[in-house]
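FYI, not all chains are in this one, though none of them got moved.
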Amino acid sequence: MPTSPSPTTSSSSSTDDLQHILRVDAVSDATWDALRHTAVQHRHDGTLHAGAASGSSLGLVFMNPSLRTRTSMEGAAAHLGARHTTLVPGNGSWALEWELGAVMDGEAAEHVREAIGVLSRYHDALGVRVFASGTDYGADAQDTLIRTVAEHATVPVINLESAWAHPCQGLADAALLTERYGDALADKTFVLSWAPHPKPLPMAVPNTALRTAARCGMDVTVARPDTHALDPGVMAEAEALAETQGGSVSATSDQAAAAEGADVVYAKSWGGPLVYENPKAESEARAARSDWRITADLMARTRNGAFLHCLPVRRNVVVDDAVLDGPHAAHLDQAEYRLHAQKALLQYVWSL
Amino acid sequence: MPTSPSPTTSSSSSTDDLQHILRVDAVSDATWDALRHTAVQHRHDGTLHAGAASGSSLGLVFMNPSLRTRTSMEGAAAHLGARHTTLVPGNGSWALEWELGAVMDGEAAEHVREAIGVLSRYHDALGVRVFASGTDYGADAQDTLIRTVAEHATVPVINLESAWAHPCQGLADAALLTERYGDALADKTFVLSWAPHPKPLPMAVPNTALRTAARCGMDVTVARPDTHALDPGVMAEAEALAETQGGSVSATSDQAAAAEGADVVYAKSWGGPLVYENPKAESEARAARSDWRITADLMARTRNGAFLHCLPVRRNVVVDDAVLDGPHAAHLDQAEYRLHAQKALLQYVWSL
């Protein structure tokens, strides 16, 4: 929403200094630390900062399904006293064209440039979910779509899961770990374990979990079949983050060994680079790895380890009922932290 | 939303004392009376208790379509100052798996256990609509799905229409009758009349209308073709309720005789037990009974009787235009009472 004194020119005002939250590393170390601690405070005091954003407006756009993200963003805005509108392009709202320069004679009635330009006029921040193409590795790895959104927005954009990043999940995870381990967090071991799934899932969550754990200074092991290694660029980023924070990042194809003595097992399925190069090979490799399912036996190898998963999770495919309903489970606490983390994020982008 | 001092263990706190509203008999007689009178007060004073639930949050989940229920629950929450989020699984949110122990390698991405577990963290009460299977009589008659929701919730669950019950409708009906007849309510006669319909409709509303009228102490007649008798267990429950309240319950296949001198004609179509046993026979029996349509002539037999229907209603199939647009019609007042009744219910589950 324009606050400039000359409203007719507000569309051309500089937006270079907008604080978009596209990845967990969009903010400084000090801000990151402040955000995760604020999220913990929100969990312990449900009235904290209630109404602080009264008069503000949040626009939410979901190109893909959501339960937690939609509910927790709507709830975070309302808790802070902000109003919101939630749109699903192609379902009650117009299907969007994303390509710059397109001749729009197909199905899409509206270009993302107008959609985001207009929503920037109605709201003080936008939250946008737009998943990976799954076919164009270069575009997905560059997070082209969410960057296009940010480029055309004149208010802060919060990424609600893009091709390559899910910073709201990352901050929620960091806040949960902060509450759970306190000052000992950097001494803990974090296993990001690949898991079976009927579909080749995108990379936003594993990329973000890896970056998040590295930024928390933990000793991080990525356990995955050799066919499902993470993107080398993301691994390199995480290694650089770990080095700064005094932690470490490594990878292995031995899931059981990785779980041994672990403090956290973060389960997630993903398709990985192979799904872009050779979908058939990826599918066969994935199908052959149903034994990577997270079991109670695997969790028994940990040091009273917390089981985390971003949800939704397929029971008895990704992880056994015995884990989800057993003593290691922390996935509901993790989901709850989405609400608290996003309150903190909204306060940040609105300078409250 | 957890309010326990130790948030990390909130998921395991006892939920045995949660006040779920799954049926009209979920509450004591005294509470039932208080709720219907509070609803009447809400109708006459639109500002009553406005803002009383400020800071609270209501989660709504619709597995099936809704106009009145969605609008009136969202409105009731907002009137009380509570925020809300409305989800439609499979349409903007993930399709849900309901079976415990399922190996989730099909279409459903999320189990109801996680969905409800997570929403319990974001909200202070949940309203859930989940219609009958229409094929598993035992499960429907046990109201298995809404009970599954309640089992996994850690906040109060309000049934927004399940296989076997629709308590929000029941309380709204009771409140309307309370306003209309006052102290004379127990002396009135109530006819629940089956009506024609192109589809075999579920049992939640007729079951609930029967229980509600019995609980109000009215003399209740269920008029239906012999092929469409209500479930014997529900009839027995209603008879027991009527006995306690000084009323009566009977059944007949003579619609005209039932209408004679009636104070209320509550029209509703249903498939009944036969649709589970022999759908073809039910379909033929239903098609042969188009003359059970509620007409002005039928209403003329009543004692200035009120025409009620829960809506949506198919004009000139279930009931003639002349009734809906004529002097007996009270269905819009009845629909309006959904708002007032649900305000009272939310106040109750939140102890306001």
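Read from first to last, the chains carry the letters A and B; within each, the first residue is number 1.
We adopt the following convention: a residue touches a chain if its C-beta (ideal position, glycine included) is under 8 Å from a C-beta of that chain, and two chains touch if they have at least 3 such contacts.
The structure presented is a predicted model; accordingly, all values stated were derived computationally and were not measured.
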Of the identical subunits, 2 are placed here; the whole assembly in this file totals 3
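The rule we apply is simple: only the chains that are shown with their structure count from here on.
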Subunit A and subunit B have mean C-alpha positions lying a whole-number Å distance apart equal to 39
In the complex, subunit B touches subunit A at residues 1-3, 7-8, 11, 55, 57, 59, 83, 85, 87, 89, 91-94, 97, 100-106, 109-111, 113-115, 117-119, 121-123
In the complex, subunit A touches subunit B at residues 43-44, 46-47, 50, 62, 65-68, 70-72, 74-75, 78-79, 88, 91, 179-180, 198, 311-317, 321, 324-325, 330-333, 335-336, 339
